[in-house]
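Removed from the display is one protein chain of the complex; every other protein chain stays in position.
Labels for the chains are A, B and C, by order of writing; each one numbers its residues from 1.
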Amino acid sequence: MSIKVRYFASLKERVGHADAELLLPEPLSASQIWQQLNPDLAMPEGVLVAVNMEYAGLDTLVKDNDELAFFPPVTGG
Amino acid sequence: MSIKVRYFASLKERVGHADAELLLPEPLSASQIWQQLNPDLAMPEGVLVAVNMEYAGLDTLVKDNDELAFFPPVTGG
Amino acid sequence: MSISLTSQAFDPWQSLAEYQAQQLAGKYGATAVFVGTMRDFNQGDGVVGMTLEHYPGMTEKQLALIVEQANQQWVLMDTLLIHRIGDVVPDDSLVLVAAWSAHRGDAFDACRFIMEALKKQAPFWKKERLASGEVRWVESNSNGYQK
Partner (left out) sequence: MSISLTSQAFDPWQSLAEYQAQQLAGKYGATAVFVGTMRDFNQGDGVVGMTLEHYPGMTEKQLALIVEQANQQWVLMDTLLIHRIGDVVPDDSLVLVAAWSAHRGDAFDACRFIMEALKKQAPFWKKERLASGEVRWVESNSNGYQK
């Protein structure tokens, strides 16, 4: 299973990069993927999750070829 | 006592004229003035009253040199 | 703050551009605008033209009062109000209300308040000329807060 992970805005700066590719033997939830990719960084409060460009929950199971995104509260407009 | 009376829009057409001057021996209310000026025409429902270009009630006493106006519900905008 | 009645057709977007060019730069974050446009139908009938009667003196006074009330209730940087009078045809802009504020809640609320109060209190009356040749007075305004 191949997952594309993306970070935006302040979260991108904290993580230190914009994208990551992840190979998984089995589906994991968004929060489990965060932990696996960022073992030394607790997920900041209020982080939003999107799977394939739609809002999702932290416990959403991410599937093969999904694009998973983490970002801070939005501030457009 | 001299009062200027004005009618607008559909009310002006029903009354048949835009303005009237009225000389009174003593103050009367707006509705009494209507009756005096238009003895054969009951005041239509919803008519609005203004004294000196401010909204007033039918029982408002009109004083010397006041401008009294009667008009139908407004439909601007 | 500007309130005007005009018997000439006006372009609302050009009026906004021109008015805003006089504004203090960088102070407002939010602009809420409403434009009412004459439609070519009403209550199921084709309408070819309309005359907007008003009460000179009282109309201006009521509009000023409404804008003053808006300024008492919300924090506004500026407001612009233009209302057509006289003869109008379909597609003409009839009314423009704009409110500038630091925050969008104030701009939205004030713009809407001014429009609703204007519809209820400002002495204007519409007389429609229908496609059938009939001429009739519009009898009442709807409440814009209800669905």
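Quick note on the criterion: a contact is a pair of C-beta atoms (placed from the backbone, for glycine too) under 8 Å apart; a residue touches a chain by one contact, two chains touch by 3 or more.
The structure presented is a predicted model; accordingly, all values stated were derived computationally and were not measured.
*Asks:* Among the chains included here, which ones are touched by the excluded chain in the whole complex?
*Replies:* Counted over the whole complex, the chain not pictured touches A, C.
*Asks:* Consider the whole complex, including the chain that is not shown, and state which of C:D40, C:E68 or C:D87 touches that chain.
*Replies:* In the full complex, the listed residue that touches the missing chain is C:D40.
*Asks:* Where does chain A touch the missing chain, residue by residue?
*Replies:* 6, 8-10, 46, 50, 53-55, 69, 71-77
*Asks:* Residues on chain C that touch the omitted chain in the whole complex?
*Replies:* 11-14, 16-17, 20, 25-41, 90-91, 102-108, 112, 115, 142, 144-147
Everything that follows uses one rule, which is that only the chains that are shown with their structure count from here on.
*Asks:* Please report how many Å separate the Cα centroid of chain B from that of chain C, as a whole number.
*Replies:* Using C-alpha averages as centres, the distance is 27 Å.
*Asks:* What's the distance between the Cα centroids of chain A and chain B, rounded to whole Å?
*Replies:* Roughly 72 Å separates the two chain centres.
*Asks:* If you average the CA atoms of chain A and of chain C, how far apart do the two points sit, in angstrom?
*Replies:* Each chain's C-alpha centroid was found; their separation is 48 Å.
*Asks:* Name the residues of chain B that each touch 2 or more other chains.
*Replies:* Within chain B, no residue touches at least two other chains.
*Asks:* Multi-chain contacts in chain C: which residues touch at least two other chains?
*Replies:* none
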